[in-house]
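All protein chains of the complex are present and in place, except for one that has been dropped.
Take a look at chain A:
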Amino acid sequence: MIHVPLLEVKNLRTTFSTELGQVTAVDGVSFQVDSGETVGLVGESGCGKSVTSLSILRLFRKHSGTRLTGEIFFEQKELLQSSMEELQEIRGNRISMIFQDPMSSLNPVYTVGNQIAESLMLHQKLSKKAAQEKTIEMLTLVGIPSPDKRVNDYPHQLSGGMRQRVMIAMGLCCQPKLLIADEPTTALDVTIQAQILDLMLDLQKQLQMGILLITHDLGVVAEVCDRVLVMYLGQIVEEASVETLFENPKHPYTIGLMKSIPTIDGKRGKKLHVIEGIVPSLHQIPKGCRFAPRCPLADEKCRQHPPDLFEIARLHQVRCWHHERIGVGGVAFGG
């Protein structure tokens, strides 16, 4: 039997028209997510993580001048070619999204109950009353105290953690097969973060969902992901299982990201590692390897020729000319 992934993104390119011309925010990204699997998508701000996730459901305004090419298969159905009606059938139903900022992602003028019930009435064709009951059930499931009262609250009456739980309840109420979580815990306290992540994983087990977790927090990745995609400036630069990535990172950018994590046994007063330079603008993409201007290993070849993704082991790909020079644990690496 041929293995069919739940989600398969092939050579996705997302371009925007801006006043300064066309920019390609996502450039030739390919990856897969299986049922029950958690895939992390990591990278700095502006590397194209969120645009990738929005591209899957084509969540761009109609006249915004966004162009999507490539192929996205979800349960073998191509999403980029689907009609808007077909897509609306999938959005919030088969594929759900949880957004970064629970403060601004809920509509301030409707009760949270109304906003959850709306999905249920739309996709599951529940009556108003049944949707209300199911909403209370979902609020209980995500751990909101006295859900029968909270259901009538407006978002501004809830704390940040509660709002994110509401977002999760909204995302999961139709029992989706794929959950795209775009930095779901970034805006929350560390203790709440752990609770929310546990909750997502619990529900994943129950529903056998695939999760695409977008984050810049490698700690979160280490804790919850099975596989990791590292993005830099619109491209995937490394893909590996979470163990491989942490034990044997092969891309200088991945190594840089890992070194930037402060450790508890590190010397106090010692400066934290930073990756030199800043992410270049999408208007001025380097000619060769996109990371070359910031890379300690870069040479003339890197500056002139963009590397492809090399498959260096089973399920381990890296986009670097010098991956062979980097040993286990990222050693033999300057800095």
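Heads up, the rule we're going with is that contacts are C-beta pairs under 8 Å (C-beta built on N, C-alpha and C of every residue); 3 or more make two chains touch, one makes a residue touch a chain; residues count from 1.
Please note the rule applied: contacts and distances are computed from a predicted model.
Considering only "Peptide ABC transporter", "Acyl carrier protein", "Cytochrome c oxidase subunit 3" or "Dipeptide transport system permease protein DppC", the record for the omitted chain gives "Peptide ABC transporter", by its UniProt protein name.
Interface note for the absent chain: among A:Ile90, A:Leu257 or A:Cys295, the touching residue is A:Ile90. Across A:Phe31, A:Phe74 or A:Phe99, the single residue that touches the chain missing here is A:Phe99.
Summarising the interface, chain A meets the missing chain with residues 54, 57, 59, 61-63, 84, 87-93, 96-97, 99, 101, 104-110, 118-119, 122-123, 154, 156, 167, 170.
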